[in-house]
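After this line comes chain A, so read on.
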Amino acid sequence: MSSPEVLLHGRDITRRWGGLVAVNKVSLALVRGRVHAVIATNGAGKSTLINILSGEIEPSDGQVALLGEDVTRWSQPRRARAGLGRSYQRNTIYPSFTVFENCRLAAQARTPQPWVWWRSAQRCEASTAAARAAAERAGLSALLDREAGLLSHGQKRQLEIAMCLATAPQVLLLDEPLAGMGAEETERMLALLAELKHGHAILLVEHDMDAVFRIADEITVMVNGAVIASGTPDAVRNSSEVRAAYLGEGH
Partner candidate 1 sequence: MTLFRTTLVAAAIAGGAASPALAQTAPKLKVGLMLPATGTFAALGTAIEQGFRLYVAEQGGKLAGREIEFVKVDDESDPSKATDNVNKLIKRDNVDVLVGTVHSGVAMAMAKVAKETGTLLIVPNAGADAVTGPMCAPNIFRSSFSNWQPGYAMGEVMAKKGYKRVVTITWKYAAGDESVRGFKEAFEKGGGTVAKELSLPFPNVEFQALLTEIAAAKPDAVYTFFAGGGAVKFVKDYAAAGLKKSIPLYGAGFLTDGTLEAQGADADGLFTTLHYADSLGLPRDNAFRLAYAKSYKLQPDVYAVQGYDAAQMLATGLGAVKGDLSKKAEFAAAVEKARIDSPRGAFTISKSHNPVQDIYLRQVTGKENKLVGVASKSLADPGRGCRS
Partner candidate 2 sequence: MDLATFLIQCLNALQYGLLLFLVASGLTLIFGIMGVINLAHGSFYMIGAYMAYALAPIVGSTFGGGFFATLGVGVVLAVLLGYVLEWAFFSFLYQREHLQQVLMTYGLILVFEELRSLLLGDDVHGVKPPDILAGTLPLGEMMTYPVYRLFISGVCLLLALGMYLVFTRTRLGMMIRAGSANREMVQSLGIDIKFLYRVVFAAGVAVAVVAGMVAAPVASVYPGMGNTVLIICFVVVVIGGIGSIRGALLASLVIGVVDTFGTVLLPQAAGVLVYVLMALILLWKPDGLFKAG
Partner candidate 3 sequence: MAMERSKFLFTTVAFAALALYPFAAGSFGIDLVTKIMVYAVFALSLELLVGTTGLVCFGQAAFFGIGAYATVLLSSPTDSPSLAWLLPACVLAAAAYALFVGALTLRTKGVYFIMVTLAFAQMAYYVVHDTPLGGGTDGIYLTVKPVLGGLLDLDKPLALYGFTLGALVAVFGFLALLGRSRFGRALAGIRVNEQRMRATGFSTYPYKLAAFVISGGIAGLAGFLFAVKDGFVNPELMSWHLSGAVLIMIILGGLGHLRGALIGAFAFALLQELFKSEAIFGDFAKHWQLGLGLTIIASVALLPRGIVGVPRQWRERLVGRRIATTEVRHELAGPPPRVNFRVRSAEVPNELA
């Protein structure tokens, strides 16, 4: 892939809450085949950023372009149907549904008539097939009939990803997929992400620095809503601003 294919492009995104600026002129481009990580201290505007990109919140300023089209005024569902998938920091799986049904419901959004009321959902080939494929890709094939609420924490995070995949997205916005995971579970998730980046553009918001620096192709560092550094992991690691403002705190 010689020329980078930009799937999602945020330009000068700004969000103000009253007098507070939560996100200040942030620009970033997500490219197919690459993992772009955003790291920031708590309260630096990561969640706001991801909410703006996915369409949950409107930006005060700036544009979002998806697959070359300006989607700034699009609703979240419309963006999702156009190929933008996101996961949440907290588990948003449907605990009373089976793993399969969680994925199937997600896949249903992309079927041509998701509102059909006269036929059993189980007989909707399009969504069942997509659900199986997504679950398999996320490593949950063995657990299809398990009630989602009974999964382990790591499995729930996997399911979160599987539900994203079931909607056949091109761009994945992942909000702290590693949060609360043990070492083994983290490894499994990282392997999954590495595998997923082929064919997808991934935005990864994460706290686990080791993981970020291992997997990201590009890293953006935010402090107080603004970008202070952006580049390859090595460049960011060596940036003096980052050391001063961010990494320094913990060391």
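For anyone wondering why these and not others, all candidates are chains of the complex that A comes from, given by their letters.
One rule holds in what follows: a residue touches a chain if its C-beta (ideal position, glycine included) is under 8 Å from a C-beta of that chain, and two chains touch if they have at least 3 such contacts; residues count from 1.
As the structure is a computational prediction, the values presented were derived from the model and not from experiment.
Student: Only one of 1, 2 or 3 touches chain A in this complex; which?
Tutor: Candidate 3 is the one in contact with chain A.
Student: Per the contact definition, I'd like the list of chain A residues that touch candidate 3 in the complex.
Tutor: 17, 20, 22, 42-45, 47-48, 51, 54, 56-57, 75-78, 80-81, 85-86, 88, 91-92, 94-97, 101, 104-106, 108-111, 113-122, 124, 127, 147-150, 156, 163, 167
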